[in-house]
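Excluded from the complex is one protein chain; the other protein chains are retained at their positions.
Entry: subunit A
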Amino acid sequence: MRAFRYHRPADVAEAVAVLAAEPQGAYLGGGTNLVDLMKLGVQRPDVLVDVTRLPLDTVEEVPDGGLRIGATVRNSDLAAHPVVRRDYPVLARALLAAASGQLRNMATTGGNLLQRTRCVYFQDTGKACNKREPGSGCAALHGQNRDLAVLDWSEQCVATHPSDLAVALTALGTVVEVHGADGPRDIPIAELYRSPGAHPERETTLTRGTLITAVRLPPLPAARRSTYLKVRDRASFAFAAGSVAAVLDLDGDVVRDVRLAYGAVAHRPWRAYRAEEELRGRPFSPELAARAADAELAQARPLRHNGFKLPLTRAITVRALTELASS
């Protein structure tokens, strides 16, 4: 394990300034992913800038009716927050579906969004991975790829994004507040993540040293009718085999608005725009939900071992929306 320096900045500006001057540094949040990767030799930062003591640990209702969640708010605290539970159940459920109680007590909002793929080839320095070592190849493409992407992958990378939280935030149309060398700015979550393309090592659009300081949930009354369904190979403490975040706004039985996002299918949390389009303005039925999922998944290209993700994602889409429609 590479020896590293440890720095605890007093404020956001200092954090960003320190990392801007340290090309091999990394921010340390809850450490539930980074520290593992450091032990495995997958990440080898020479300095850690510990952001967990920055004053970013509050959840505030903002004047426009939305919710602003500081980047260092712990996952378990966020899941238990009364406003989140009442107004954004999709978020609370996604958080509680993730990891284990111990991990949720450590993991932070910002860190969760930036966690790395759990592709087993990425996590093993003895195997080829373009994400870990650009140009070395993708062992997963023709390997044990049951857990990996069916949508939007490239020959360079078939990894999935592991976060449940990010899928819920994607469905909600969250804005990510960041602070970089040029100061603060907002990024819609849909523009935070990248498709793998030729450069799977670049996972987000953030420039070096940019720190996520908060996420901002839009005011979305419809989100009171929202849910997160996660299917996994055991009842707890497993990444998703398939997951869906859904917000459904009905006018009578007609779909006025709908937000859908999938986990475990792509390199990024997958906003299902095609499915939403299929649903919007039509009377809701389980058959319509199935058609919508099929429309979204028509572009899928399953790998050798993960074709099951298509019927699975379809099934949970139908279930999530049907449950919401009847709630």
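Everything below uses one rule, namely that contacts are C-beta pairs under 8 Å (C-beta built on N, C-alpha and C of every residue); 3 or more make two chains touch, one makes a residue touch a chain; residues count from 1.
As a convention for this text, contacts and distances are computed from a predicted model.
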Per UniProt record, name of the chain withheld from view ["Glycolate oxidase iron-sulfur subunit", "ABC-three component system protein", "Sugar ABC transporter permease" or "Xanthine dehydrogenase YagR molybdenum-binding subunit"]: "Xanthine dehydrogenase YagR molybdenum-binding subunit"
Absent-chain contact - pick from A:P9, A:G66, A:G110 or A:G143: A:G143
Options A:E60, A:D186 or A:D233, residue touching the unrepresented chain: A:D233
Absent-chain interface as seen on subunit A, which is shown: 1-3, 39, 41, 118, 120-121, 123-124, 126-127, 139, 143-144, 146-147, 231, 233-239, 241-242, 305, 307-308, 311-312, 315-316, 318-319
